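Okay, handing you the structure first.
Here we show just some of the chains, and they stay where they sit in the whole.
Chains here go by letter, A and B, matching the order in which they are written, and residues are numbered from 1 within each.
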Amino acid sequence: MSVEERLRALGLALPAPTRAPPGAKLPFAWVHIVGDRALVSGHGPTNPDGTLASPLGKVGATVTLEQGYAAARRTALAMLASLKLALGDLERVDRWVRAFGMVNAAPGFDREPAVINGFSDLILALWGPERGQHARSAVGMAELPFGIPVEIEAEVLLRG
Amino acid sequence: MSVEERLRALGLALPAPTRAPPGAKLPFAWVHIVGDRALVSGHGPTNPDGTLASPLGKVGATVTLEQGYAAARRTALAMLASLKLALGDLERVDRWVRAFGMVNAAPGFDREPAVINGFSDLILALWGPERGQHARSAVGMAELPFGIPVEIEAEVLLRG
């Protein structure tokens, strides 16, 4: 099964490419290819149309842990949409390398790993335990752009 | 035009290499070369003499968004000074790979991308839209060393 077939089997679909909020100027590449590496810029959770998804805010305050997990999963989907746009085909992602998971953390909220698992669980389900494996940090930020609850950046290895 | 010629055409000059604040011990390389990769350590904004530039403090509180943008631009210049010292010539930077932009964020300040644009806009102006392109995150930190308003780390690819 291809990654996209697995995605459909899970009842999931890729959103449209991420759209910057009105007035925001984002002068960088969502995915930047350098040799066999693809660097994925920090993404947030999006709606099917590519706009930023609700709820915004801090996990542990207005956003629950469960909503944070769902936001990390949506962030993974937004990253996959960017990868597909840049690469043409998600099968070109040979392996995952690294993910840096950032949680917009309310004071005292120290369960960042349980939030970012929304990302890791999906990547492992789609690429399998070997190709989907990745190094990871999951940490609590003071603020994130536009009040998004989760932001994740990553690196993947492309097929030769 | 070379990168340094473009810099002069913009009316800009490289500062002296970054100097650690009195009493600070910084046992790492500002630029670390590994094969064809150059890893650029976290830099802050400096004065022409390489000392940390004012204003210090949190963007969204004592530091305005415009001052934050200027600090990110000065941070880019400090990084270029380190790259020139390590490489001898900025022309050895073939392409930009990744930038991780950290803003010392006041509570509720969520316009980190507009601050870090001070870095990205300058890199794109100097290296052009293709070689200057980079993956990026721009996020809000609780604290940064010595109270600097912006810190950016990066990776570039060197000419073969």
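The working rule: a residue touches a chain if its C-beta (ideal position, glycine included) is under 8 Å from a C-beta of that chain, and two chains touch if they have at least 3 such contacts.
Keep in mind that what you see is a predicted model, and the values were worked out from it rather than measured.
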With 2 chains placed, the number the full structure-file assembly comprises: 3
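In the analysis below, only the chains that are shown with their structure count from here on.
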Centre-of-Cα separation between chain B and chain A, whole angstrom: 25
Partner chain B, residues of chain A touching it in the complex: 24-32, 34-35, 37, 39-42, 100, 102, 141-147, 151, 153
Partner chain A, residues of chain B touching it in the complex: 95, 97-100, 103, 105, 107-114, 117, 120-121, 124, 133-142, 157
